[in-house]
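Yeah, one chain of the complex is gone here, protein chain that is, but the others are all in their spots.
Here the chain labels run A, B and C in written order, and each chain numbers its own residues starting at 1.
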Amino acid sequence: MFDFEVSAEMQALLGRYRDFMDREVHALEASAAGRSFSSLEPELAKVRDRARAERLFAPQVPKEHGGLGLSFREHALVSEVLGRSPVGHYVMNCQAPDAGNMEILHLFGTAEQKARYLSPLARGEIRSCFSMTEPENAGSNPTWLSTQAVRDGDSYVIDGHKWFTTSADGATFAVVMAVTQPDAPPYARASMILVPTDTPGFEHVRKISIMGHQGSGWASHSEIRYRACRVPVQNRLGDEGAGFMIAQERLGPGRIHHCMRWMGICERAFELMCQYAAKREVAPGKPLGTRQMVQDFIAESRAEIDAAKLLIHHAAWKIDKQGQYEARNEVSAIKFYAANVLQRVLDRAIQVHGGLGVTDDTPLAAWWVHERAARIYDGPDEVHKSALARRILKQHGLVVKAEG
Amino acid sequence: MFDFEVSAEMQALLGRYRDFMDREVHALEASAAGRSFSSLEPELAKVRDRARAERLFAPQVPKEHGGLGLSFREHALVSEVLGRSPVGHYVMNCQAPDAGNMEILHLFGTAEQKARYLSPLARGEIRSCFSMTEPENAGSNPTWLSTQAVRDGDSYVIDGHKWFTTSADGATFAVVMAVTQPDAPPYARASMILVPTDTPGFEHVRKISIMGHQGSGWASHSEIRYRACRVPVQNRLGDEGAGFMIAQERLGPGRIHHCMRWMGICERAFELMCQYAAKREVAPGKPLGTRQMVQDFIAESRAEIDAAKLLIHHAAWKIDKQGQYEARNEVSAIKFYAANVLQRVLDRAIQVHGGLGVTDDTPLAAWWVHERAARIYDGPDEVHKSALARRILKQHGLVVKAEG
Amino acid sequence: MFDFEVSAEMQALLGRYRDFMDREVHALEASAAGRSFSSLEPELAKVRDRARAERLFAPQVPKEHGGLGLSFREHALVSEVLGRSPVGHYVMNCQAPDAGNMEILHLFGTAEQKARYLSPLARGEIRSCFSMTEPENAGSNPTWLSTQAVRDGDSYVIDGHKWFTTSADGATFAVVMAVTQPDAPPYARASMILVPTDTPGFEHVRKISIMGHQGSGWASHSEIRYRACRVPVQNRLGDEGAGFMIAQERLGPGRIHHCMRWMGICERAFELMCQYAAKREVAPGKPLGTRQMVQDFIAESRAEIDAAKLLIHHAAWKIDKQGQYEARNEVSAIKFYAANVLQRVLDRAIQVHGGLGVTDDTPLAAWWVHERAARIYDGPDEVHKSALARRILKQHGLVVKAEG
Partner (left out) sequence: MFDFEVSAEMQALLGRYRDFMDREVHALEASAAGRSFSSLEPELAKVRDRARAERLFAPQVPKEHGGLGLSFREHALVSEVLGRSPVGHYVMNCQAPDAGNMEILHLFGTAEQKARYLSPLARGEIRSCFSMTEPENAGSNPTWLSTQAVRDGDSYVIDGHKWFTTSADGATFAVVMAVTQPDAPPYARASMILVPTDTPGFEHVRKISIMGHQGSGWASHSEIRYRACRVPVQNRLGDEGAGFMIAQERLGPGRIHHCMRWMGICERAFELMCQYAAKREVAPGKPLGTRQMVQDFIAESRAEIDAAKLLIHHAAWKIDKQGQYEARNEVSAIKFYAANVLQRVLDRAIQVHGGLGVTDDTPLAAWWVHERAARIYDGPDEVHKSALARRILKQHGLVVKAEG
């Protein structure tokens, strides 16, 4: 009954990841501060090699594709450890959006698709992107898509406009969500299509400047135009009209891993806050930690991080036991709860650091900048709260439509 | 790894408690609203008889004393179910302060003490009280006690002033915390002494008026003077100077059960909020639940209640596996986290009910009144937060004294 | 430009009120704690006599009716001083609901109505009540009324069901809101009718138990049935169908005074918090005020109370200069902002007092109980927030209906 034990074997594996992070990844951070991702890639490639050598690379990838084949609940624990550095997931090749793309290629790809797209992804030789959100249509309403893929003989001809296509810069292919059956019911209109980025008509408009940064390579978000972009029908992933079903499949465990990545950030920020509070003096012999307002930050953060982690592990357990559908409420709850804990913990850690907290001398500032979006992407707080409440109200006999 | 399953056997038992609550206890609430506890006692006595008949009485009491002998983690689950009614715990004879007194009598009492005090308590024939807090000394600093018990031959002579001696009205005996070794180190100064309330010198000053209510019987809090109150040395519970050690023993699992009782209140308040939101119309055909501000209340409450419950079960598990000392941080965290969730959930449930929410037509108002103290008793939020933070800072090398 | 000066004359008057409160009203509080309003009435009557003698009685009542004739912005300042005691307004005969009833009688009453109802009210010889809210219909939607007053010759025959008819117990007459023109547009359907409480068919169902208290006399809230309750047509206040217009007139300045009364409570609670923090020791030589968590409460409270007071004075100024209609946004904002400040300040003051804070040894607990409704009556937070936002959005071109 309510067993919170982590197996000795898993503890050992986590220890190896922690050790690797300390030794190889956190050591990079100081020199990485303020540099572009592209300029860091050669160094990161070496760290990836060492991760391969130590058999830590691609923890979530099935063994048949060269990974460690961890279950998704095991990988959640690894994700927390990797989250402690902004590049932790990238180093281990379990970064978004590639991890999600690998997962759906594994589940829904044809042998040919796996060979061409999944294998090099799993080996970390190429990168990919996921092209779903459109500037003209609210992302909170996923069925509202204007991009169309029109069947023309053995091809699809794709026309549309996307943005927040994360990591498109340098990606080999995009997974594009496009309407293929405009007359079907809303959730059966779209298909997922694999589009190599060198296809004519795949037009990279710009890297979107986000909080002052255009970013580069994996660490960037692009606006893309698809103009009469033609790919063979065989590039469709799964069935016609199955786009949303596959997207759901991609999102569920993905949210768990996202949330656990945030928990890694939280734990690191918490540790930095406590370390600084223990040593930084506000008056001779009076470190910050003697101040109750700082103690309040520490205590609230500890309770909230623990609460968020338990909620996430519980949601993961429920997905495991009863499936994604039954765990919808739990997944909605962790999405907004954990993202808000993340923002508050970062805020407190920065505040305790004072001026130092806004500099790039710690990773806190970068997280403050880049994780503000955590409360927005994959569904804003408000959408998840409303969805959760409406499902609960339905159990009490009230049906409220999302369209309000 | 992270198993959140509750055994089928336990599920069945909880089902029987839920059924009993619905059938026998919630049915009482409407007629109980606004009545004094004393006037309710005859009705409650009948419900207790039915609980005995259905073998649900005294779930936490060891079998040898006539109870169900549930483990403390099992009892935590029962406590949640009972918490759904203000009289749930009383009906089952696991109400504070008697439950705590039974526990320490069981652990530390002599055979004679058990026969005279524990047995009738366990059978629900008498009531008791716990006399520790003093008006002159901050309760947040437990070693700061003025009440003295001076050894005089085979007796202790107790002099002191106490308040918030819960349930003293009608109690047969008090467990009194008094200094017996004034020269010992702070945590070894006090002893616990059993004082029958008819002892000369036990002076019941007043039932303290709390939020407009003096209360009566079990549901009251008294100010007591001990004036040369003489009891035999055999009335000491445990060793001389062991008062704090025993109090700790009493508090640890007690906090788990308190917190789970609050979770019962939360779940009931949440249910009332959802039911009302689903049916009360703010305009024809527009129930409250169609309003996003209400949905926000529902979603936040659901996430927070789940988070608090998981934190509590985790703390209980840790006490079980590693002992109270190792679980100090977790117990501090749940004390303030759960008490704040309780207050927020009640606040939202009242707000959704509008005018009805402040009336006694639902139990929400009574809880708003009586549970404001949850953030104060057994250590105010601020004391627990500071203690938690100081223990964490100590792991980072900073020692901060409570005395600041 | 932005002058925050209070005239010397007004300062002097406020000084006299403060002095009277200290001397005559706060002195009563200790003995009043926990007693019913009815049992206090004889003592309060004597204090009222002294207020009359010192020419402080009925500050808001026009001089022609025997009051001081203060402007509504002057009275706002007085209201703050009186709010420092739960009975301050009553003592000065400017308590709700009588003050509002006097105001509308003054503005809309016939000479006969003034002679019969307003004069004795203004002299404090009788009390009245205001009967608008109905249990079956959401009070947040004021046009949704079921109570009807059907014209029958020279009479109205009233049938309906009301609750939260404050101070009905012992009132001489009620101002009843009833539909007289069911076919008119929503805001022109109701009229206000003066109903002596000894009229046959005026049925006092119960004093509603609120947070455990039925209350009595002025300090109570009743459920009323009107069963074929017949009054002469001359008892209508103002025109047929003018009920809402008059209610608006009653509410606008009334909200300012309510809010300033809350500010009086806030200032008193703040003072009690600071006094206690300055003297109560948590360890020898360490008063609570040395603790930063307490300092945080004090600083946040000070800023919030000042902010709320300035918002209220600004709203009053705008009503004065531009009329109630133009000040709608400001009035909505202070209603929810000030009510929330009130709750937070009370919460912090109680928390600082620890156990003492929930007892009736200070007025904090009574305010905690009775002012929870501040966020509900005269429009719940959510209704005011939504109304304010919708008016702002309209300026940006979006029309959203209240009915959502």
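Everything below uses one rule, namely that contacts are C-beta pairs under 8 Å (C-beta built on N, C-alpha and C of every residue); 3 or more make two chains touch, one makes a residue touch a chain.
Given the structure is predicted, the values throughout are model-derived calculations rather than measurements.
Only one residue in the set A:R52, A:H161, A:R372 or A:R391 touches the chain that does not appear here, and it is A:R372. Of the candidate positions C:E5, C:D154 or C:D198, contact with the unshown chain belongs to C:E5. Contact residues of subunit A toward the unshown chain are 33-34, 133, 135, 138-141, 144, 163-164, 208-214, 280-283, 286, 290-291, 293-294, 350-351, 354-361, 365-366, 368-369, 372-373, 375-377, 380-382, 385-386, 402-404.
Although one chain is not shown, part of subunit C still touches it, namely residues 1-7, 10, 73-74, 274-275, 277-279, 287, 289-290, 292, 294-296, 298-300, 302-303, 306-308, 310-311, 313-314, 316-318, 329-330, 332-334, 336-337, 382, 384-386, 388-390, 392-393, 395-398, 400, 404. One chain of the complex is left out; on subunit B, the residues touching it are 291-293, 295-296, 404.
The rule we apply is simple: only the chains that are shown with their structure count from here on.
Chain nearest the geometric middle of the protein is B, using mean C-alpha positions.
Each chain gets a centre from the mean of its Cα atoms; for subunit A and subunit C, those two points are 52 Å apart. Per-chain Cα centroids separate subunit A from subunit B by 43 Å. Touching two or more other chains at once are residues 290, 294, 382, 385-386, 404 of subunit B.
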